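A protein chain is absent from this complex, but the other protein chains hold their places.
We call the chains A, B and C, going by the order they appear; numbering starts again at 1 in every chain.
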Amino acid sequence: MSQLDDLLRDLVIGNRILAKEDVVDAYGHISVRHPHNSKRFFMSRSLAPELVERHDLIEFDQEGEPVNDKRHPYLERFIHAAIFEARPDVTAVVHAHAEDTLPFGLVSTPLEPVIHSGSFIGGKVPVWDIRKKFGDTNLLVTNMMQGRDLAKCMGNGNVALMRGHGFVSTARSIIEVVRLSVYLPRNARVQMNAMRMGGKVKVLSKGEIAARATGYKPDSPETWRAWEYWATRAGCGSKIGRPLRTRTKK
Amino acid sequence: MSQLDDLLRDLVIGNRILAKEDVVDAYGHISVRHPHNSKRFFMSRSLAPELVERHDLIEFDQEGEPVNDKRHPYLERFIHAAIFEARPDVTAVVHAHAEDTLPFGLVSTPLEPVIHSGSFIGGKVPVWDIRKKFGDTNLLVTNMMQGRDLAKCMGNGNVALMRGHGFVSTARSIIEVVRLSVYLPRNARVQMNAMRMGGKVKVLSKGEIAARATGYKPDSPETWRAWEYWATRAGCGSKIGRPLRTRTKK
Amino acid sequence: MSQLDDLLRDLVIGNRILAKEDVVDAYGHISVRHPHNSKRFFMSRSLAPELVERHDLIEFDQEGEPVNDKRHPYLERFIHAAIFEARPDVTAVVHAHAEDTLPFGLVSTPLEPVIHSGSFIGGKVPVWDIRKKFGDTNLLVTNMMQGRDLAKCMGNGNVALMRGHGFVSTARSIIEVVRLSVYLPRNARVQMNAMRMGGKVKVLSKGEIAARATGYKPDSPETWRAWEYWATRAGCGSKIGRPLRTRTKK
Partner (left out) sequence: MSQLDDLLRDLVIGNRILAKEDVVDAYGHISVRHPHNSKRFFMSRSLAPELVERHDLIEFDQEGEPVNDKRHPYLERFIHAAIFEARPDVTAVVHAHAEDTLPFGLVSTPLEPVIHSGSFIGGKVPVWDIRKKFGDTNLLVTNMMQGRDLAKCMGNGNVALMRGHGFVSTARSIIEVVRLSVYLPRNARVQMNAMRMGGKVKVLSKGEIAARATGYKPDSPETWRAWEYWATRAGCGSKIGRPLRTRTKK
């Protein structure tokens, strides 16, 4: 199989995992940058992630428009286009409405990493409020101007919350962005529960966040272990590619 | 298939979705207005929504009585009859006891839309207290007088809470009322969680609620995407009618 | 089938429902009074309720000892024996550790009915603290003296909480005690969530509780609807006896 084949297979699996782990429901999407053309990316047509198959994937251009494909795309594809444009370091993007991230978009308390699996959030998460610049909208990101404003709010971070709507997360790979997106609501719940006990809540230090970011290896057995587990839970265990069971310690 | 056949098929699917998504349990019901006789509506006989099949549906008259059918109806069918009477714009009605909507019926804080998927709630939700006018009852709406009082409390809105009991929601179609009813408890949870962090909670503006209401299209791919997803989860994927997979972008 | 056969079949189904609805896990039990000998009752041998079958049921005497059966009984069978002794009006008893009832055993705020499905709780629920009379124990009710003290605390009510341990609930039938036990944790969650919003929480009035108790009919279609639903969810749909589908409205 080619690199592209592998990537699209993983994109399908990523869709299924996000659905199974309650990060997305009928809404929300995941995209990956084209490995041979950095101005393009792949994402499903308008379809619930749980139902996405290989032939549902569409290639998009840098303005978020489908390339030679007449099927109906997601309305909010501009989130992805704008972030791929602004962030050459980013390979994969998730937009979702995971319930337990939403409260942090409505209040002044910032969401921030409090557990080690949440470290990839990277620090206090900015909240983008579409109303600030675009007034009363349906809250959806339906053009490049809005997408670029969101990307600007996210800056060099990995995550931005969208007030009353959801979040966008980014990473260097599909596996990494799925992992970040799965643990984001968990971090949010733990933070909320800790806050409710009163007193100061200990957050990860900048040094800890940096140590974890440095130590993260996209191809480590630890990374693979989670991917294999989530894929199996999502009914895609047989689709994952690498035969880790025969791997040995180096 | 006729329009009526389609409608009754969707009513069965709506029952199953509400059960699968924990909006109803053994109790709660969904109805749809008769497409050819605006004084009539359809709803299941007394049966848990998860178990409802096509032959369980009964036709009801404007007083909430079964038309030529001796099977046992839901006790609270008057909720539906009274709302169809008061609101010619309404095509479908749900009554349910979804757990996370209930706290808002017990306190002075109003439930209101805080997330975009909750926008169809429409604004601060009124709470109907059966005790106010009818004194000590078993809390059930068991006659037209009570149903009409509830309908009056709801006014031109889409939702009313019923103190210590549940909610009633209305919309222009089955798909729409199911969607509203699925996202209502989610909106309630997000609002409660945001409130617990202290400080002011940002709610949707009137302009945002209006923009979303205006933009909503019952037959859009986005609407269909959720219906297809929920129906599939509820085990009714093969029952839904329109072959969206062959649809193309206009 | 005899009345006894029906009752024991329902006792098996009750076990399965309580497990499926997360009222019990490996621990917790349900019993029913012998229909022909009011000093005897039936309950499973020491086995997780989810796994209970007809042949696991044991007959117990009024002191909580198995009648001609050497299989290992539940340690806390004395809860049941003592309540059947103290309350001739009671036909079925559940003891369980349902998680969301437990907080109310640890604080001074009483659990009380706030939703209509919780009305059968009957009023503010007393909390029995085994430490008060028996000092430091393993918290289990392991003899008749403790069981009688618990029964005394419950008085003429339907429910008592047991501090740091669980609850006991009683009713006139298996179906009724299962229903009460399923809705008890839900009522507790709704009450806790309402309390957290601040301000006064509206509870059911005495008149409402009485109206619901009076109106409850063990054989009504509404009662049966829930039993049929819960049994189906628990995988026992084919075991329930009465063919309600052929029933007609009287």
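Convention: contacts are C-beta pairs under 8 Å (C-beta built on N, C-alpha and C of every residue); 3 or more make two chains touch, one makes a residue touch a chain.
Just so it is clear, the structure is predicted and the values come from calculations on it, not from any experiment.
**Student:** What shown chains come into contact with the chain that's not displayed?
**Tutor:** Result for the missing chain's touching partners among shown chains: A, C.
**Student:** From the list C:Lys133, C:Arg148 or C:Arg163, pick the residue that touches the absent chain.
**Tutor:** Only one listed residue reaches the unshown chain, and that is C:Arg163.
**Student:** From the listed residues A:Leu4, A:Val67 or A:Ala211, report the one that touches the chain absent from this view.
**Tutor:** Going through A:Leu4, A:Val67 or A:Ala211 one by one, A:Ala211 is the residue touching the chain not shown.
**Student:** Mind listing the chain C residues that contact the chain we can't see here?
**Tutor:** Residues touching the hidden chain, for chain C, are 25-27, 46-48, 50-51, 66, 70-73, 75, 97, 99-100, 102-109, 129, 131, 135-140, 163-165, 192, 195-196.
**Student:** On chain A, where is the contact patch with the chain that was removed from view?
**Tutor:** 114-117, 119, 186, 189-190, 193-194, 196-208, 210-212, 215, 221-222, 225-226, 228-230, 232-233, 247-249
Keep in mind that, in the parts below, only the chains that are shown with their structure count from here on.
**Student:** When you take the mean of every protein CA atom shown, which chain's own CA mean is nearest to it?
**Tutor:** That would be B.
**Student:** Go ahead and align chain A to its copy chain C using Cα positions, then give the rotation in degrees, nearest 5.
**Tutor:** The C-alpha superposition of chain A onto chain C needs 180 degrees.
**Student:** Per the centroid of Cα atoms for each chain, what is the distance between chain A and chain B, given in Å?
**Tutor:** About 32 Å, centre to centre.
**Student:** Using mean C-alpha positions as chain centres, tell me how far chain A is from chain C in Å, no decimals.
**Tutor:** Averaging C-alpha atoms per chain gives centres 45 Å apart.
**Student:** Where in chain A do residues touch at least two different other chains?
**Tutor:** Expected reply: no residues.
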